[in-house]
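Questions regarding the structure given below will be posed in turn.
Yeah, one chain of the complex is gone here, protein chain that is, but the others are all in their spots.
On to chain A.
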Amino acid sequence: MTAGPSGPPERILVVGASLAGLSAAHALRAEGFAGALTLVGDEPHAPYDRPPLSKQVLRGLFSPDTTLPRRPELRAEFRLGTPASRLDCEARTVTLADGSTLPYDRLLIATGTRARPWPNPEEASLDGVFTLRTRDDAARLSARFKAGPKRVVLVGGGFIGFEVASTCRDLDIPVSLLVRDGQPLAAALGPRLGGLVGTIAQERGVDLRLGAEIERMDSEGGRLTGVTLKDGERIEADLLVAAIGAVRNVAWLEGSGLAADEGGVLCDGYCRAIRANGDIVPDVFVAGDVARWPNPHQGEALVAVEHWGNARAQAEAAARNMLAGPATGLTRHDHLPDFWSQQFGLTIKLVGLADGADSLAVVHGSLDARRFVALYGREGRTVAAASIDSARWLPAYEAAIREGAPFPPIEGAIDQPRLRIEEP
């Protein structure tokens, strides 16, 4: 294993001052790094937490100030409100938009993603049309929720869309949720469980439109008044949230020579950035939503994992590897992806990656009771486990997934129905 470059680092620079950036900074200090530590962030805010934004913040239970705790021993300089605009890997410098240039011995790229904007810029700029990624987004949207909108249209069948829909129902706001491909939450949970959550949403009063697509947004004096669907139907609404995915923040890396595109910034299993020509850059590391790497739990396929738990774990692995000398060796980032979501009074948890699964078995509880653990299998191996309100069993299955145990891994467990293997 090739170890770190040119001796121990004195200056470490982190670009992207959010969950991954802050976690790496904390880990660097915990590992004994005593040199200069700088975090650059384009948002004006100190690092904050995003998961509550679509849940407690929109609901009005938490303030939009979800600042992440910072430990006293952090001793980092924060350059907030100024984006990085250029990376020069040869000179080992990062240039900021204000023209200043920061040298580094090790660099962490943790610029994450932003909300995918609505494709029609005119419609996107209408009063009443939102995306949700930042605490400023959440503050504005929550103010509009408080004002009591007539109806909210949500576009997108992913977790954020569902969480916002759930919050609307909690606040008794009428809501229509449009899922263009007709497969809610399918990317994460597969059609079967995704469909179940869709049914639950409908029961809680969400107007779920499977297969619905927006032809155009209607407006009056620059304000949204509704949407017209491809089939001609019109939905009156004064708010619309486009939750149609994320775009990776890689534009500032243009010209750096790194392999970075809309799929993310490529790195190896030790979080080291990779050049377009395939060479490893030993002093540049990548972590969090922006990273893409060969995932040991997906047969070394290149994946990005846009989850809170991964951002932290990968940042910690990157931090350790930034400090690794020839003697210490490198730490492999082999975190098993995990994810949670709260909606419609349920807690959904997922460990592993269900993408590409060919079979499903409910191993505790039942789908009808909306309390269960379900396992996903692929080619006879257990690859993921999803639970609704039954997370206590997940650790045992997590171990099975990690070991690539046969599918299903445990038979005859307590509280287990007779196992039936179904389509996912």
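Assorted remarks:
By our rule, a contact is a pair of C-beta atoms (placed from the backbone, for glycine too) under 8 Å apart; a residue touches a chain by one contact, two chains touch by 3 or more; residues count from 1.
Everything that follows uses one rule, which is that contacts and distances are computed from a predicted model.
Remark: of the listed names "Branched-chain amino acid transport system permease protein", "PadR family transcriptional regulator", "Cytochrome P450 107B1" or "Phosphate ABC transporter ATP-binding protein", the one matching the undisplayed chain in UniProt is "Cytochrome P450 107B1".
From the options A:L367, A:A396 or A:L419, the residue with contact to the chain not on display is A:A396. From the options A:T82, A:T331 or A:Q416, the residue with contact to the unseen chain in the full assembly is A:Q416. With the whole complex as reference, residues 363-365, 392-393, 395-396, 399, 410-416 of chain A touch the missing chain.
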